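Omission of a single protein chain aside, the complex is shown with its protein chains in their original locations.
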Amino acid sequence: MTEGLHGELQKHGVFTTTLEGIHNWGRRNSVWPLQFGLACCAIEMIATSMARYDLARFGAEVFRPSPRQADLMIVAGTVTKKMAPQVVRLYNQMPEPKYVIAMGACAISGGPFKQGYNVLKGIDRFLPVDVHIPGCPPRPEALLHAFMTLQRQIDRQKLTGDERPRHLRAEAPSEYPVPQFGKKDLTPGKNAAVWSPPVSTRSG
Amino acid sequence: MDESVTVLKRIEEALPEAAVSRVINPSPSGQHSLLVEPKDLLAVARFLRDDPQLGYDFLSNLTGVDWLDRTVKNKVKKIEIREGEETEVDVVEEQQIPGCLEVVFHLYSLSRKQGPLILRTRTVNRTDRVALPSLVSVWRSAEFQEREVYDLYGVVFEGHPDLRRLLMWDEFEDHPMRKDYIEPDDYEYEPTPHGRVLEKLDRS
Partner (left out) sequence: MPVPEFDPPTAATGYSLKQREGEEGELLEISMGPHHPSTHGVFRMDVALEGERVVRLKPVFGYLHRNHEKIAEEVTWLSSMPYTDRLDYFNSMTNNWAYALSVETLAGIEPTERAEYIRVIVAELTRLLNHTCLIGFLVMDMGALGTPLMYAFREREKILDLFEALSGSRMMCNYLRFGGCRCDLPADWLTEMNRFLGEFDRFLDDYEKLLTGNEILQARTQQVGSLPAELAISAGVSGPMLRASGVGYDIRKVDRYGIYDRFDFRVPLGEVGDVYDRYMIRILEMRESLGILRQAARDLPEGPIVNSKARLRGFRPKPGEAYGRIEAPKGELGFYLISDGSPQPYRYRVRPPSLVNLTVLEDMCLGHTVADVVVILGSVDIVLGEVDR
């Protein structure tokens, strides 16, 4: 169907779309986040869902306490090594399609607590992250921006072809291995299938 | 009148066999403390709580301090005979101070609105003789704080009803707040902290 015909039909009150378009439109506007706060950022996450910032405008006000009913995990705060196995477990329990927003400096990289012996240096060592938000803590506007970024990502998803997202490919993993508590550290310390350390080249 | 002086006098009257001495704090805060031998700690603590003149009923803070083995260089003036004449010479004397784990208590009296009275007690060394009596039977607030000191410093509190790790997981082996603790090497590319961790690893 051409653009012209589409416009012409719309003038007469007939709306045409593709299956992919309506599928993504529906998904994009009813993302249910997991009610899952870790640290300081969780308070800003709550603030985002409250009256002034009103996350409900984006169809995401339904915070579900159970991972079985949630599509989006907002990793809001410092992930400690003691907490990391539970975070991965919660992610594994979420049904596909599922998305992850790493909110705040700690969830991205450990942030100000990076030197800590019990702090995981970024949740993307164990989970595939869709959107990162910097800030300590990010303002609610930043979370809204991240949310809109995620919506745009969902909008671009293909239902068929090689560029299908993970949840439409049978061979792609939906669950990730849960790290175990070791004597000194988590074992393993990272999931190589998800994350590899960036190579930095320094002169001298 | 400094509180530690009056309390010390009172302890000496009532418990003549207890080994308690005063530790001078040189800082402007002027919070001097009482050093109690571990064997007398329980008796002194009970006395401080139950004595109607003192009434220290509120254990506010209980924490550990790690003192490493160290050498202190003292400049001492000595009179030497050189070439038949008596001259004053500065001699540097090295003094070996053995390390210990110290537990510090901050007591308040809610009824008399007095405080803080600072008690401290020391283990024999940092390795095998690290047991101290538990004060949970005197002040309940010691319960979690002693568990924390056990977790982070490795002080074993004898008589604690439920001495487990408080913050780290049970399989964890080290005592991370000790000064010679080596963090796991899980930094990837940040120059500054990474360098420090490697330095520590080299030293070990």
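Assorted remarks:
Letters A and B mark the chains in the order given here, with residues in each chain numbered from 1 onward.
Heads up, the rule we're going with is that a contact is a pair of C-beta atoms (placed from the backbone, for glycine too) under 8 Å apart; a residue touches a chain by one contact, two chains touch by 3 or more.
It should be emphasised that the depicted structure is a prediction, and the values quoted were computed from it without experimental measurement.
Annotation: of B:Ile11, B:Val155 or B:Met168, B:Met168 touches the absent chain (contact as defined above). Annotation for chain B: contacts to the undisplayed chain at residues 25-29, 31, 49-50, 52, 55, 57-61, 63, 65-66, 104, 106, 110-111, 113, 116, 118, 136-141, 143-145, 148, 161-162, 164-169, 176-177. Where chain A meets the chain that is not shown, the touching residues are 35-40, 42-44, 46-47, 50-52, 65, 67, 77-78, 80, 82-83, 86, 90, 106, 112-113, 115-119, 136-137, 139.
The definition used in the following text is that only the chains that are shown with their structure count from here on.
Centroids of chain A and chain B (each the mean of its C-alpha atoms) stand 46 Å apart.
The touching residues of chain B, when paired with chain A in their complex, are 167-174, 176, 181, 183-184, 186-191, 193. Touching chain B in their complex are the following residues of chain A: 81-82, 114-115, 117-118, 121, 181-185, 189, 197-200, 202.
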